[in-house]
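All protein chains but one are shown at their positions in the complex.
Moving on, here comes chain A:
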Amino acid sequence: MIKRLVLGEAGIGVALVVLAGFFVIAAPNFATEQNLRNIMTQITLNTVLAVGMTFVILVGGIDLSVGSAMALCAVVSGTMMAGSHSAVTLLGAILVSVLVGGVVGWINGFVSEQWRVPSFIVTLAMLNVARGAAERYTDAATIYNLPAALNDFGTLTLLGVPAVFWVALLLAGIGWFVLSRTVFGRLIYATGNNEEAVRLSGHKTSRIKIAAFMIAGLTVGIAAVLYMARLNIASPILGQGYELNAIAAVVIGGASLMGGRGSMAGTFLGACLLGVLTNGLLLMGVSDFERQIITGLVILVAVVLDAYRLRLARKLAVTQPAKEPVPATVAS
């Protein structure tokens, strides 16, 4: 029982509840229906990006290019749909956004696997390449006349919840399902834990890792569409620093940057925590600068607590087996 509490996502869940409770008392207008919707809208993009980032981090990689790649997806897709009223064009442009994201992700994965370059370096390069490509594509211009239908979707609410947040929830749900219920998800965890053992068990680990980067790319493409739907523009300078927020959500959610440890539930709660923190501090009238300091400290505290939690877990695991081990069949 103690082990469950210490090990699971419960810790971050408790932190989230405590934080929300604090803001209910301390921040005016925090506990209103409208503000809850605001928070949902605000965390949508980071949640979507963090879902993809979770896959990459689980296989021991990192993707620094998601913010720039998102801008590239947005300008390519935005240019295509700008001024059009056709539903086909709109759907085609959405598909193109997702496709561009997927290709960028595939390149990240392929280069780092094929030439054995750490993904940190590859995606750092991609961060620049994608940003430059986006600016080049529109000559640094911002695209304004996006289809009204897209913006309608961005402001739509279903059952009291913003439609864009439904998309984020759906993606997180799919991510959870893939990671915890499918063979591919198992191989993601196993590869992050011990790639050589997985390879020697007859699996092409390179493919698994490239797939993880591709998934991150696909979520980037989707995030770009959601961004355009919400703000009704596509700009080559959008998304700066988004990669770091996504990484922060995954890490606060308990993932290890060494790979093999983390969960979709944790990532989702991590994104929520960051969103609630930002929103609450804003309502309390805390300045932007102070807010950044506090956010930074929260990330630090989360990681330190997690390291401590892991040490405790290892200790529990070591002392746990009974002195006289029981055969598997009796115990279970």
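Rule of thumb we're sticking to: a contact is a pair of C-beta atoms (placed from the backbone, for glycine too) under 8 Å apart; a residue touches a chain by one contact, two chains touch by 3 or more; residues count from 1.
Throughout what follows, contacts and distances are computed from a predicted model.
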As a check of understanding, state which of "D-alanyl carrier protein", "Cytochrome c1", "Peptide ABC transporter" or "Ribose transport system ATP-binding protein" is the UniProt name of the chain not shown. "Ribose transport system ATP-binding protein"
Quick one: which of A:G102, A:G260 or A:G280 touches the chain that's been left out? A:G260
Of the residues listed, A:A31, A:A140 or A:L200, which one is in contact with the missing chain? A:L200
Write down which of A:R136, A:R181 or A:R311 is the residue touching the left-out chain. A:R181
Touching the missing chain, which residues of chain A? 181-187, 189-190, 193-194, 196-204, 260-261, 317-323, 325-329, 331-332
